[in-house]
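Sharing a structure with you now.
With one protein chain removed, the remaining protein chains of the complex are shown where they sit.
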Amino acid sequence: MDFLDIFLNANFWAASLRIATPLIFGVIGALVCERAGVLNLGIEGIFTAGAMAGWMAVWLGAGLWGGVAVAALAGAFFGLIHAILTVPLGLSQHVSGIGVTLFATSLSYFVYRTALPDVSSPPRIEPFKPLDIPGLSDLPFIGPALFQQTALTFLALFVVAATAFVLYRTPLGLAIRAVGDNPSAVESQGLSVYGIRIGAVVAGSALMALGGAFLTMSAFDAFFFGMVNGRGWICIALTVFASWRPGKALLGALLFGAFDAFQVRLQTDVGSFIPGQVFLMMPYILSIAALILVARKADYPRALLVPYFRGQR
Amino acid sequence: MIRFEPREPASLPRLILIPVAAALIALLLAALPISAAGVNVLEAYGLMGKGAFGSLFSFTEMLTRATPLILTGLAAALAFRAKLWNIGAEGQLYAGALAAVAVGTGWIDAPGVILLPLVVFAGALAGGAVMLGPTLLKTRLGVDEVVTTLLLNFVILLFVQMMLEGPMQDPMGMGWPQSEPILDQAILPKLMDRMRIHGGLIIALAAALAIHILLKRTVWGFEIRAVGENASAAAHAGLPVRATFIRVGLLSGALAGLAGVGEVAGLKGYLTADLSPGFGYSGIVVAMLAGLNPIGVVVAALFIASIFVGADSMSRATGVSNYLADLIVAMALISVLVSGLFLRFRIKFIRPHAAAASTQAASQETK
């Protein structure tokens, strides 16, 4: 049967992990922000900025890891804008996030167009290569599925583990989890609510930008307009689906990647009967379905969306 | 360090001054990217002004561009008043356009008196229907409408593409993904000879007035304001919170749908998948610049439209990318957000020593 073939094919799992990688960065980034009580709808624009900035840095000769660093810095910059607007100034997190998305996207496009006014096909860079680990890569099935990935995918997996460790095992993580539930608990223990929230939003935004950088530096080798294509919004949905837990976030992103890889393969089988757009719609519909699924029992961080002003109880 | 003290009540001049200042700040900030692109800033501003207001043609072009922005701006303003975060005006606009094309391209052959209202109504209905889903998910299951409306934008655009490459493709279109043209009698009348300005503007202005009256003078408007300001107290006082959300969702979607109708039945004559250059998202900026005031939406839409039209024309003359317009619009949103603080609070800059002085009064304000 065709379906079974799909699942038994190592390339399918390799593709799933590849599709999941930017989402892993994005969901973990969104999760860090939201755990601290700040919804970051700037994510879509931060993805774009990360994709553009990372790619451009490499194109200008910064080297691949230099590009990754530049992408992260770009994300941190836009994250800082969102953090200042929403944390000390206490402005609407919804509107500020949309504003940051519009700003980051238009600035990225403008910079790209200004740097490359006349090109019709974007210049290419030499992207990350799959990590070829002698011995391991030759393992049957697992080898190709896992070790055909680039360094950024492994970085994403590391980020999940590191985030889980920080959140659940260190004093900093304790403070982040507390500030998203009750900022007064943090302030009464002498810690700075603003400091922790701003730090979390900046760090989370840097991670989001890495998701964008993966697109231009690993999945593809160039920057295109509209290439983020809603991935940021999907991450916001996946964060709810993952109940704000790093492990579940990884699982959610992988499931999503697997589904997407599956439908691409299904498309080659039944694509002649069903218009391609139906398949392209699936990720968005799936995200909405995931939200509906968990809506009843979603355990939102209690202080999410609630601005904190000192002296308020 | 900064301390906020609530200011009350905000005076009318201040209500007007603040967004104007925000718009000017955004324009000033645009000097940076313009000079980064190697173009004389003053010259660029001059070209932009000329592009939007320099001739009757450019002025009507600006009004034509403002038409959908007024409607998507109203869609956002109305929804945000109720704290229903409809970020899906872009999708609702396409749904409205698709419905207008479905009804207006010959499926029903009726005289204009019947067909034109039918086209307009179909577009509004489709826009409203698209927003009904997220609204019901919010009121019934507590699903956050921000994400659902955002995601639906992508779904609807793909659906439109599917229809334009499939059942609704124009057989005479030489394979282009575009719909059949709308029948002549269902086209919104032109307002001026040889200009593109069309009857959609009248619809938009009438809608702004209607929403203004709705919010200010009616029971429904009262309920919308109460639910938006404090849904908990509104529920306690026996106001129909869910029904209000649904009403607002339907109306907001319908307004965005009307924007789509105007673009196909007033401007283009047929539907393509690149109908809107982000009118739905710009509508949010329009609404925020307007302070969610329906009459203010008209003014803010004119401003945003002149940025777009002016930047296009400047871009053609100087080679500065017309993404500059999007950039200015985004910066306008952020600066109006920040300057809104000056509207609600008296902001005092104080010595760091006394800085932590409570913002307790401020917190009362925002509760």
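Order of writing sets the chain letters: A and B. Residues in each chain are counted from 1.
The rule we apply is simple: a contact is a pair of C-beta atoms (placed from the backbone, for glycine too) under 8 Å apart; a residue touches a chain by one contact, two chains touch by 3 or more.
The rule we apply is simple: contacts and distances are computed from a predicted model.
Going by its UniProt record, the hidden chain of the complex is named "ABC transporter ATP-binding protein" among "Protein lplB", "2-oxoglutarate ferredoxin oxidoreductase subunit beta", "ABC transporter ATP-binding protein" or "Hydrogenase-4 component F". Although it is not drawn here, the omitted chain touches the following shown chains in the complete assembly: A, B. Only one residue in the set B:Ile114, B:Met192, B:Ala206 or B:Ala233 touches the chain that does not appear here, and it is B:Ala233. For chain B, the residues touching the chain absent from view are 5, 8-9, 217-220, 222-223, 225-226, 229-230, 232-242, 353-358, 360-361, 364-365, 367.
Listed by residue number, the positions of chain A touching the unshown chain are 169-172, 174-175, 177-178, 181-182, 184-191, 196, 301-302, 310-311, 313.
Simple rule for what comes next: only the chains that are shown with their structure count from here on.
Across the interface of their complex, chain B is touched by residues 41, 81, 85, 88-92, 94-96, 98-100, 102-103, 105-107, 109-110, 113-114, 117, 229-230, 233-234, 236-237, 240, 275, 277-278, 280-281, 284-285, 287-288, 291-292, 295-296, 298, 307, 309-312 of chain A.
Every residue of chain B that touches chain A in the complex is listed here, in rising order: 2, 4, 33, 36-37, 80, 85, 87, 137, 141-144, 146-148, 150-155, 158-159, 161-162, 165-166, 281, 284-285, 288, 319-321, 323-324, 326-327, 329-331, 333-334, 337-338, 340-341, 356, 358-360, 362-363, 366.
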